[in-house]
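Heads up, one of the protein chains got dropped from this complex, but the rest are sitting where they should.
And then subunit A:
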Amino acid sequence: MLTIVPVCGPDAPIARANPVAKLAAVVLVTTVALVAADWLTPLLLLAAMLAVLPFTGIRIRPLARRLRWLWLAAAAVVAVNAVFAAEQTGRTLVEFGPIEVSSGALLAGTAIGLRVCVAATAGVLAFATTDPTDLADALTQQLKAPPRFTIGSLAALRLLPLLAAEWAQITTARRARGLEGGWNPVRRTRLFASTMFALLVGAIRRAGRLAAAMDARGFDTGLPRTHARRQHMRPADWAVIALAAAGSAAAVAVSAAAGTFTF
């Protein structure tokens, strides 16, 4: 089943921030990290995010667990970019058969790995602390996104755990009919495809029923809707955006002063 340990309580400061403010902060930080091609700027951004972590109300342990694959992926990015760099410059660090890694290539690879870390960490910080309903409300109210899209997505999201349960049921029902993947990869693949087909047939039928139920309750009639749950941009939310902007600018300024900044 889809059970995910939340990285913060519902009353944590970051959980109460407006989702659109968090989204803007992510866009700012990520853009800077992707534009900067050096290693110092993303490192500073990462450090800045770690520095504000204690004030967000995020629980460190579930966050670390959520990010564990990221470290592995980032390390792989560093290694691949260092080994397969277009040109090896500077001091040669490793030489093993055809593999050669120079200090210049390692530094360039590290820079790319750090950028991946910044983008992913910022994304996890923002979205793992955002209730989907709040996000849909904020997108509708602050960014004027069409409710057909935001509420429609919410309704679809609600059906996801049902699909997981249905997958288990179909698999069981197929074993009862004498169908089982076993160790044969061809049979496994065919069974997977046919189970997926059965799941999709059910999902489409469900979606149709849900759409009818939503229509019956007056959804998407073209009339303006009201909002039961208000999402506001409070001063604290503007502060989140300002902080992200200031942090990004500071990171760029420091690395420029240090002479490492390139783009």
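Observations, loosely collected:
We adopt the following convention: contacts are C-beta pairs under 8 Å (C-beta built on N, C-alpha and C of every residue); 3 or more make two chains touch, one makes a residue touch a chain; residues count from 1.
Definition applied: contacts and distances are computed from a predicted model.
For the omitted chain of this complex, the UniProt record lists the protein as "Energy-coupling factor transport system ATP-binding protein", which is one of "Polynucleotide kinase-phosphatase", "Energy-coupling factor transport system ATP-binding protein", "Imidazole glycerol phosphate synthase subunit HisF" or "Cytochrome b561 bacterial/Ni-hydrogenase domain-containing protein".
Remark: the omitted chain is touched by one listed residue; of A:A120, A:L154, A:A242 or A:A256 this is A:L154. Those residues of subunit A that touch the chain absent from the view are 1, 3, 131-133, 151, 154-155, 157-159, 161-162, 166, 169-170, 172-180, 182, 194, 198, 201-202, 206, 209-210, 212-221, 223-230.
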